[in-house]
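Removed from the display is one protein chain of the complex; every other protein chain stays in position.
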Amino acid sequence: MRIVDRIVTWARLKSPWILHFNSGACNGCDIEIIASLTPRFDVERFGVALKGSPRHADVLVCSGPVTRQIKDRLVRIYEQMPQPKFVVAVGTCASSGGVFDGLYNVTGGIDSVIPVHAYIPGCPASPQAIIDGVVKLLVALENGQSTPVERPRVEFDSPDEPQGLIPADQLVRSSDQKEEPSANV
Amino acid sequence: MTDKDVIKVPLGPQHPALKEPGNFTLSLRGENVTDMTIRLGYNHRGIEKACEQRSYLNDMYLLERICGICSHSHTTAYVQAVEEIAAIQVPARGLYLRTLVAELERIHSHLLWLGVAGHEIGFDTLLMYSWRDRELVLDLLSMLTGNRVNYGFNTIGGVRKDITEDQRNDILKATDTLEERTKVYAELAGNEVTLSKRLQNVGRLTKADVVRLGVTGPTGRASGIKRDVRKDDPYAIYSELEFDVVTSDHCDVFGRTLVRVGELLQTYKMIRQILKNLPEGPISAKAPRKIPKGQAVSRYEAPRGEDFHFVRGNGTDKPERVKVRAPTMVNMQAVPLMMKDAQLADMPITLAAIDPCFSCTDRMIELHDEGGATSGTYSWAHVRQLGIQHHLKRGIDFANLNKELASWRERIK
Partner (left out) sequence: MSNETDSPSVAAAPVLATEQKLQKDLETAFPDLVGKITLQRVRRVWADVPMQSLHAVVTYAKEELGFWMLCTITGTDEGAHLGLMYHLAGDAGIVLTVVIAAPKDGPGPQTLTPLYPQADLYEREVVDLLGVQIQGLPEGNRYPLPDEWPAGQYPLRKDWTREMLEVSKENA
């Protein structure tokens, strides 16, 4: 059985329930998440189902940077989710604050507020990258890896991996999605 | 009100007593809305301040991400102001291409809206098909610009990428396909009783209200106000294009649907004209890094309405001031009026019909009873379900329409 088939089968058995939360940034990633659900990309074939309630959700899919007004609600939603729970940051802004990093009303990416298990970069993250990220998360779940990625904020051009963290090759990330250049002059 | 008049809403994902700052607060008498207030600012990021600390070009990439649905609107409105201050003459071909992407963006945005509106009323096939059609446009946009969303197509002085003969033909072919499919939506909107029954007299806004509140875009045009920045205050090459400003006298959500579908059909006409008359020549003029002292106001007809930008230069490579007023900010203020004496069940579609930023439809709704006490905080999804259930009892059922649309579409494939 190919690895994808194994994952799909597992996913359908486990059927992780996804709660989508956006902190209201530019909506680019949100519409790509919805696009992933439409027939062309059809993420539902992987057995993931979009649900409305934090109380039943396994995976919290977040987009957008965190603004001061939205911070508390994000924390509240995370706290309402039962264990085990996982958080996916979709898009560059959710991952690091993106182009809004440093703005006065932005605290940063999702991990400035709650622990994040998977980062899907892109501006916006394309449906292919989102699905790729979801599948990689499912692989990690199946392999029993559920530790959130604990890392201090790393500068974009920092060459050194901080000590004592999950090694890079075991991190769940969309490896073939490159970051869009922010100022392609 | 007897028990059988009361629709039992299962208490939603949020506990009713949860202390949640409601972005939308509605006071109800039974199911009727007596008052509504909207609290904005949840996605205030601090963009205008940041613009003063970054170069003009970096600011363009920042402003593009105010909203990923009308990103080209924001960059165009912005570069137009900068080009005016610096007296940069954009070459004709650049202006034509800029307008081309602007109209392609309008298509993607209106099709997106059609799907979202369908979803709000329980007509989910519409979401599936309109977003499938939208993929055609996104393919064109990523072919032309390199990205499906946030195109980065503009630069100060013109556009960044040219178009080949093959791409031109691809766009023309796709335009034909899209027009054929849009005509199905136009037929639906015009002839389907279920749809008109559901949407007529919902979210009413009179002509006088539009003028009093300064409502713009399709929301205003659906109340008979014939204002469109592309005609009134032309920019790019709109003064050279033949097109009609689409209005409706319905003054409700139905009218807003008709206007947007009508605008799609106008846009296909415009795209053909643009590609037919596309002049030769460079696509951009050289722009200085330092923009002289001066200021300019720039307006743009975004899919949602008027996008208003102000830029002031101070002779350096960073702007002195950048001000952005997006269309949703204006149109949102008309929603409480639309909801006055309306039903709670109609709130989701009424709000969706002004075509707000997508994230608005994820907001928490706080309900108060007549005495002012909070009776609960509900998620949008819940109020949406309430709306669908409520209208099902009226006999408005989209099950058949879902099937019909599917079979229509299979026929024209």
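Order of writing sets the chain letters: A and B. Residues in each chain are counted from 1.
Keep this in mind: a contact is a pair of C-beta atoms (placed from the backbone, for glycine too) under 8 Å apart; a residue touches a chain by one contact, two chains touch by 3 or more.
Keep in mind that this is a model prediction, so the values were computed, not measured.
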{"item": "Residue of B:G146, B:G214 or B:P282 touching the missing chain in the full complex", "value": "B:G214"}
{"item": "Selected residue (touches chain absent from view) among B:C67, B:I88 or B:L111", "value": "B:I88"}
{"item": "Contact with the hidden chain (one of B:R29, B:R289 or B:K323)", "value": "B:K323"}
{"item": "For subunit B, residues in touch with the removed chain", "value": "37, 39-41, 44, 46, 48-49, 80, 83-84, 87-90, 92, 95, 211-214, 216, 227, 229, 231-240, 296-297, 299, 306, 308, 310, 312, 320-321, 323, 325, 329-330, 333"}
{"item": "Interface residues of subunit A (partner: the chain not displayed)", "value": "68-69, 102, 104-105"}
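Please note the rule applied: only the chains that are shown with their structure count from here on.
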{"item": "Subunit A - residues contacting subunit B, complex", "value": "21-32, 34-35, 38-40, 52-55, 64-65, 67, 69-70, 73, 76, 93, 98-100, 102-106, 123-124, 126, 180, 182-185"}
{"item": "Contact set on subunit B toward subunit A in their complex", "value": "12-13, 20-21, 41-47, 49-50, 55, 57-58, 61-62, 65-69, 71, 112, 127-128, 131-132, 135, 147-150, 152, 357-360, 362, 364, 379, 381-382"}
